[in-house]
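Of the protein chains in this complex, all but one are displayed in their positions.
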Amino acid sequence: MKSYRKELWFNTKQRFELVHITQEVQAAVEESGIQEGLCLVNAMHITASVFINDNESGLHQDYYEWLEKLAPFSIDGYHHNVGEDNGDAHLKRQIMGRDVTIAITAGQLDLGPWEAVFYGEFDGRRNKRVLIKIIGE
Amino acid sequence: MKSYRKELWFNTKQRFELVHITQEVQAAVEESGIQEGLCLVNAMHITASVFINDNESGLHQDYYEWLEKLAPFSIDGYHHNVGEDNGDAHLKRQIMGRDVTIAITAGQLDLGPWEAVFYGEFDGRRNKRVLIKIIGE
Partner (left out) sequence: MKSYRKELWFNTKQRFELVHITQEVQAAVEESGIQEGLCLVNAMHITASVFINDNESGLHQDYYEWLEKLAPFSIDGYHHNVGEDNGDAHLKRQIMGRDVTIAITAGQLDLGPWEAVFYGEFDGRRNKRVLIKIIGE
């Protein structure tokens, strides 16, 4: 069994930003030399997500508005916000998820036709990381 | 290390449908010959889910009504719906999740007493796939 580890770093300009990372994840799979296995991709921070959905800007605007409705930004609306202002971001991340696991087949990410991997940032403008861990043969 | 790959295909009659697939996933585990490992089951489409919950029809009706409340079907309510009508389905799928990872122990899916695996379709009446990828020994 082989394993491979890589970090991706982000510092988004906006508080809310969705960053397309499919190519970076596929590059890690190729670097690993692994042909058959599993690829875990997870946010290492708790106000961010890794998720898979469509690479379409209208949908990304829908996510923004929808998450803002379900878990609105609010300075004084959360118990967490004592010396913090990101209570909403901890909630948004639970809806969008922390991690995805992707099959590796014949040395490639085994994704459906419209599946694209995203880093979802809900409290940006600071350095944050994503972890890629691949195991297989 | 061994690996095994299988696709399940669906074409549901309804736009919203929950399909019980535990037996199909268990069959794939047996076909793989893997005794100890991990089994990834994921939707390959971005308006569908794979999730684990109860095989109980009242609960499935609750999921339908609840998801319709949190992310209602709407032709003109989503930025995504330019030439599309499935913006709601991309949101519903984020709540229900894309994939589950299930332990394999002694050649069986290592599930709790009431855990059942479902394909969740939120924009059906077309061909869609689920990927099963198993690694282990």
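Residue numbering begins at 1 within each chain, and the chains themselves are lettered A and B in the order written.
As a convention for this text, a residue touches a chain if its C-beta (ideal position, glycine included) is under 8 Å from a C-beta of that chain, and two chains touch if they have at least 3 such contacts.
Just so it is clear, the model here is predicted, and its values are computed rather than measured.
Asker: Please pick, from A:Thr12, A:Gln26, A:Asn53 or A:Thr101, the residue that touches the omitted chain in the full complex.
Answerer: The missing chain is touched by A:Thr101.
Asker: Just checking the interface: what residues of chain A touch the absent partner chain?
Answerer: 1, 3, 5, 38, 40, 42-46, 70-71, 78-82, 87, 90-91, 93-95, 97-99, 101, 129, 131, 133, 135
Asker: Considering the whole complex rather than only what is displayed, give the residues of chain B touching the chain that is not shown.
Answerer: 1, 36-38, 51-54, 56-59, 61-63, 66, 70, 95-97, 100-103, 105, 110-115, 135-137
Here is the rule we go by: only the chains that are shown with their structure count from here on.
Asker: For chain A versus chain B, what separation do you get between their C-alpha means, in angstrom?
Answerer: Centre-to-centre distance between chain A and chain B: 20 Å.
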